[in-house]
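Let's look at subunit A:
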Amino acid sequence: MVRYFSAIVIGLLSVLKGMAVTVKYFFSKKVTMEYPDQRWKMPDRFRGKVGCDTNKCISCLYCVNICPVSCITLENVKAEIPAVVTNLEGKEMKRLKNITKFEVDISRCIFCGLCTEGCPTGAIYMSHDYEISCYTRKDMVYQWVKTKL
Partner candidate 1 sequence: MLKEYIEAIKTFSEQNIPFTIKGAPVELWYIVWIFIFGGVVLGGAMLFAGLASFAERRFAGFFQCRLGPNRVGPEGFFQFIADGIKLVLKEDLIPAAADKMLFRAAPYVVFIGTLGVFAALPFSKSLGITNLNLGLLYIFAISSLVIVGIIMAGWGSGNKWSLLGGMRSAAQIISYEIPIGVVFLTMIMITSTMNMQEIVNQQGGGLVNWLVFRYPPFTLFAFLIYFIAAMAEVNRTPFDLPEAESELVGGFHTEYSGMRFAFFFMAEYANMFVVSAIATVLFLGGWQSPLPFFILNIFGDYSILAIIEGFGWFITKVLFLVFLMMWLRWTLPRYRVDQLMAVCWKVLLPLSFANLLLIGIWMIL
Partner candidate 2 sequence: MSEIIYNTIFYIFVALVIGSAVIVAFSRNIVHSAFALLVTFFGVAGIYVFLGADFLAIAQVVIYVGGILVLILFAVMLTSKITDVKLSNPQTSPYIAGPLVFLIFVGLVWLIMTTPWQVKGTLDIGGISAIGEALLGRYLLAFEVSAVLLLGALLGATYLARKSQ
């Protein structure tokens, strides 16, 4: 008899306790946001889609060689007038070749970031862009430079 009534009392009290918890969340700050309008600010070292500033590139082929999955393609021809590029330390470097094709197949990319770490001019970088889904495989190949020969 005592157990029966104490069970009822405990049950009702635990319901009240649960209600107190939920009502606390009712008034608390919401953790979700309206995604396409509002976005999270990604941390600095977030590795999203690979991006490239082709003006800075000196066509050294470092990124092509280091890539573990060989997803970067770079083709070039000898330039008549070398371009001047400032590297990360502020030293001027010469680009002796004109890039004719520079693309990354993001469907094969493993987002390891090795290509960005060794780039002497900081041309290639990991962006904060994480919306990389698309409809076809062709769309997964990002062409930074494409020159028709």
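Following the convention adopted for this analysis, a residue touches a chain if its C-beta (ideal position, glycine included) is under 8 Å from a C-beta of that chain, and two chains touch if they have at least 3 such contacts; residues count from 1.
Candidate selection criterion: all candidates are chains of the complex that A comes from, given by their letters.
The shown structure was predicted, so the numbers you read here are calculated from the model rather than taken from an experiment.
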Only one candidate among 1 or 2 touches subunit A in this complex, and it is number 1
Sort out for me which residues of subunit A touch candidate 1 in the complex. 8, 12, 15, 18-19, 21-23, 25-28, 30-34
